[in-house]
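This is the structure I want to talk about, given as structure tokens.
Only one protein chain is missing; all other protein chains are in place.
When the chains are written out, they are named A, B and C in that same order, and each has its own residue count from 1.
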Amino acid sequence: MNDTNRDGSSRGGPNDAGAQPAKRPNTLLWVALAVFGIVGLSLNAFMRPEGMAKRFAVVTTVERVLVEETVPAAVEESPAAVAADPKSTQDPDPRRKWVAPEDAGLAAGTLRRVDGVEPIRWETRESVKASEAELLRSEIKPGGPVRIESSPIDSLGIWVAALLTLFILSFVYRDNPFYKVAESILIGVSAAYWMVVGFWSTIVPQLLGALAPGFVREYAMPSLPASATPGLDAALAFVPLLLGFMLLWRLAPKGGWISVWPIAFVIGTTAGIRLVGAIEADLMRQLVAAMKPLVVFEEGVAASGEAIRMFDFWGSVGSVVGVVGDLSVLTYFFFSVEHKGAVGKTARVGIWFLMISFGSAFGLTVMGRITLLLQRFEFLFTDWLNI
Amino acid sequence: MTTKNTEQTPDGMRGFFVRLGRLDRRWIFLAMGLSIAVPILLKLRFPEVPGPMARATFDSIESLPDGSRVLLSFDFDPASKAELQPMANALVHHCASKGHKIVFMALWPLGKQMADQAIKEVLLEYHGDKYEYGTDYVQLGFKAGNEGVIKVLTTNVAEAYPTDASGAAASGLPLIADVRDLGSFDLVSTVSAGYPGAKEWVQYGRESMKPEARLTSGSTGVQASQLFPYYPAQLNGLLVAVKGAAEYETLVTEKYPVDRNSERLEQGRIRMGPQLVAHLLMIALIVLGNIAMIASRGTQGGAR
Amino acid sequence: MLRRTIPMLILASAGLLLIVAKFSPFTVSWQETVLGWFNILAAVAFVLGAGNLLAVNLEQISSRRPGWAYAAITLFAFAVTLVVGMFKVGAVPNGMHPDIHLAGAHDVPQAPFGWIYDYMLVPLTSTMFAMLAFYVASAAFRAFRAKNIEAILLLGTAFIILLSQTAAGMFLTGWIPEDSVFSFLRLDVMKRGITEHVQTAGMRAITIGIALGVAATSLRLIFGIDKSYLSKT
Partner (left out) sequence: MLRIRRVPAMLAALLALVATAPLAALPPDPVDVSAVDRPGDGGAAVFVRWRVPAPDETARAIVERSRTVAEATREGAAETPWILVAEVDPLLGQGDGYLVTGIPNSKGDRHASDEIVFRVAFIGTDGERTPAVEAAPVVARANAFLLDKIPLAIVCVVVSASVLAWILLSRAGWSVKIRRIAALEAIDEAVGRATEMGRSVLFVPGIQDMNDIQTVAGVTILGRVAKTAAEYDAKLEVPTARSIVMTAARETVQSAHFAAGRPETYDESSIRYITDEQFGYVAYVAGRMVREKPAACFYMGAFYAESLVLAENGNAIGAIQVAGTAEASQLPFFVAACDYTLIGEEFYAASAYLSGERDQLGSIKGQDLGKLFAAGAIIVGAILATLASLSPSGPMAGASTAFRAFFGG
């Protein structure tokens, strides 16, 4: 069906052509590019008053102190015993928490500083553009916890991001060392990134959280919700753990075949879920949507004022086209009969419907793709070169 | 740069087009690069005429009584931020201008950052005084599990999101304390770039929503072709790519204008300028490609 | 027996269980549990992926094969991101529990892990995505050539859609009044007609076909007719 795509152009792509001629013109090109780049960038950096890739940071200093509720005398357990060793209780004592020094509870006396425990202070930084920094600078009162300062680490970040963007874009010209560097960084960073996201958003809360909730709450996720059935959850968590180890056993020299068990489990569950899901959502819903009336009427108001039904020509044409399209494309997918004779003609109509659908889908996505490149250029021009 | 060609090439006009047919694709890349970079620097912009789908999305939110509870799901990541962030910003501004109570969530791990950006750039910027965390808006953040999360939401929201993004227990937040399942929302809107996204919300979320509740979606151009069958029956509103964003932006900012840094709600329209030049290039490429084919068909006696 | 029958039994029972589970409220939640298990399994399997990544790159470095420097860059980037991410180096302390280091937020821009995400991962991934703008143009020039009716329909429709999506479409056919009998010649009307009737019909039939394909594939797997995943060792 798609032999149509074999166009007449010669098989050898441009990259072959690029490789044949002697190396000299290529290195000349790279040298010229480098010189133009450095001269251009330095000119741009000096000519612009506020310079290139300038980033600022909104820095807020945050402080927390450990407090506990001032327990009324009636409680028999004397607070002194508890205060002696703040880490004594297995899970953090509900009555003890970290609050800001100017917390209302402290002022009102219902909360009391736990002596002997140092306050913890740290800074949160939020990177902003130069324009936003100007805006914020007017709103911030000096001396308060919030201040604005230039942030070299973020400016460096813009430089790194811009260079990596250019390295990847260079692949459009041809495969080159710059692209290979960017590719290697991307593979290394992304593999580790997804491992970390997987660890902190799945393994810690769901696996370790079920197997050792106390430990996780103590050292990693204090607000881990208590499960209604801890025993059952822990037992159930062993299943994925076991399957995981079976999978990892493939790394071992012998007995790697065991990894077929977890794979069978995954394929089985996928088949089960998708079988019913596909029939319910894709098959039945689309069948209902395909059952269109071939003759469509429009509710309208006649001259005399009472509602009458008028024949809707274009609506009917649309429905007929829809139903014919559905049936002819289904015929195209028919496997039992060769595409010859009546079936062949209907299938041909089906292919036409498919081609129009694909042409339309292709046209619709062009805008999205162009937006993406547009955004990268905007980043280079505004954030980096500050044009 | 041009490929060596072994066949003999007729000279004159036809020869030009035959050589054009075998043009090195890197000239095309250069042409596309210029057709986008140059218009940005010249800041070209054109008027937008809102289409039926953008209007349907606008009406879905506008017709809800003020202060209804809406769920916004950010199912995209920085890779498609260019297309979808303008829609997300306009959506948040529209819901906030109507005083709707907004619950943010994300099915994509990086979606949480996209939601945070919309909250910072639009919600707190223009509606900061009227919107207080916990009672007027909540950020539930990312939850792994793709459509599994939606399925859990259909039966028990508290189980899918025991805590909000910052770890505070969900029962402590008044806005979602009594939320049981998707039935408690008057509107669910997903800004979606692929899987999991709008299709999964239609497949697994739609049934358990209230019949009169609305489900709308913003989507990339690519995914739109897959969502058309669901519009308007299952999807009450659909915004397609930057054009949908530009149209919806026009409708929202006409009804609810903003006084300062308005470009945050004009990203769609700003990006439509270079689109025109690039689209004209694409059209020219199709035409030239075909002329070249017809020209070369003459010399080789029929296309291979 | 251990390598063939038991995996097939696991597959069949897991599949049938989840098909039945869909029909009773008591068992609907099994689907969630199984999906949760899969997420954990996938996260645990990361170790396997990382193991393979390390093995291949280390081997390439040790054997000094050409391009080993790039393998070194990959390993270095992997190691730095992993350490900075797993141990939440430089993470912003958690507001309610500042004393617990691992409860802090490490994906914020100021922490190294967040910095790598903002200034390395995002630019790299979105630029790779942006390359599509170039490839869409070269595909349009190279593949949309009117060689037969199907190709004409493909490029003709793309042509109409491209025109209708920009001000050019309004400029060329905007003057035809909406309610006139010739309104179907307006590009935006044509676009709506194509996208809402023809494209939906095409996509609908493909979706129906896919649903049947998924059903048949699942049944072949569950009933052990398609056993290609099983090792024949």
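Assume a contact is a pair of C-beta atoms (placed from the backbone, for glycine too) under 8 Å apart; a residue touches a chain by one contact, two chains touch by 3 or more.
Quick caveat, the model's predicted, so the values are computed rather than measured.
So there's a chain missing from this view; which of the remaining chains does it actually touch?
Displayed chains contacted by the hidden chain, ordered by label: A, B, C.
Who touches the missing chain here, A:291, A:310 or A:387?
A:291
With the full complex in mind, choose from A:30, A:333 or A:381 the residue touching the hidden chain.
In the full complex, the listed residue that touches the missing chain is A:333.
List the residues of chain B that touch the chain left out of this view.
25, 79-80, 155-156, 178, 180-181, 183-184, 194-195, 220, 222-223, 225-226
For chain A, enumerate the residues touching the unshown chain of the complex.
Output for chain A: 1-3, 5-6, 11-16, 168, 171, 174-175, 179-180, 182-183, 186-187, 189-191, 193-194, 247, 250, 259-260, 262-263, 266-267, 269-271, 274-276, 278-280, 283-285, 287-288, 290-297, 309, 323, 326-327, 330-331, 333-339, 354-355, 357-359, 361-362, 365.
Tell me, which residues in chain C touch the chain that this view leaves out?
Contacting residues on chain C, toward the hidden partner: 19, 22-26, 28-29, 35, 38, 41-42, 45-49, 52-53, 56, 59, 121, 124-125, 128-129, 131-132, 135-136, 138-139, 142-144, 154, 203, 206-210, 212-221, 223, 225-226, 228-233.
Going forward, only the chains that are shown with their structure count from here on.
Counting only chain pairs that touch, give me the topology of the graph as line, ring, star, complete or other.
Basically all the chains touch each other, so complete.
Does A-C or B-C have the larger number of C-beta pairs in contact?
Higher C-beta contact count between the two pairs: A-C.
Taking each chain's centre as the mean position of its Cα atoms, how many Å separate chain A from chain C?
11
Rounded to a whole Å, what is the gap between the Cα centroids of chain B and chain C?
Those two chain centres are 16 Å apart.
Return the residues of chain B touching two or more other chains; collapse runs of consecutive numbers into ranges.
25, 29, 32-33, 36, 79-82, 144, 167-168, 225, 229, 243, 275, 278-279, 282, 293, 303
Identify all positions of chain A at which a residue touches two or more other chains, and write them in rising order.
In chain A, residues 7, 9, 172, 198, 202, 221-223, 282, 286, 289, 357, 360-361, 364-367, 369-370, 372-373, 375 touch at least two other chains, as defined above.
Can you list the residues on chain A that touch chain B in the complex?
On the chain A side, the touching residues are 6-10, 12-14, 17, 135, 172-174, 197-198, 201-202, 221-223, 225, 277, 280-282, 285-286, 289, 357, 360-361, 364-375, 377-378, 381, 387.
With touch defined as at the start, can you tell me which chain C residues reach chain B in the complex?
28-29, 31-32, 35-36, 39, 94-96, 103, 107, 122, 125-126, 129, 133-134, 136-138, 140-142, 144-147, 155, 158-159, 162-163, 165-168, 170, 188, 192, 195-196, 199-200, 203-204, 207
For the complex, give me every residue of chain B touching chain C.
Spelled out, the residues of chain B in touch with chain C are 23, 25, 28-29, 31-33, 36, 46-47, 49, 51-52, 77-82, 113, 144-146, 148, 151-152, 155, 166-168, 225-226, 228-229, 243, 272, 275-276, 278-283, 285-286, 288-290, 293, 303.
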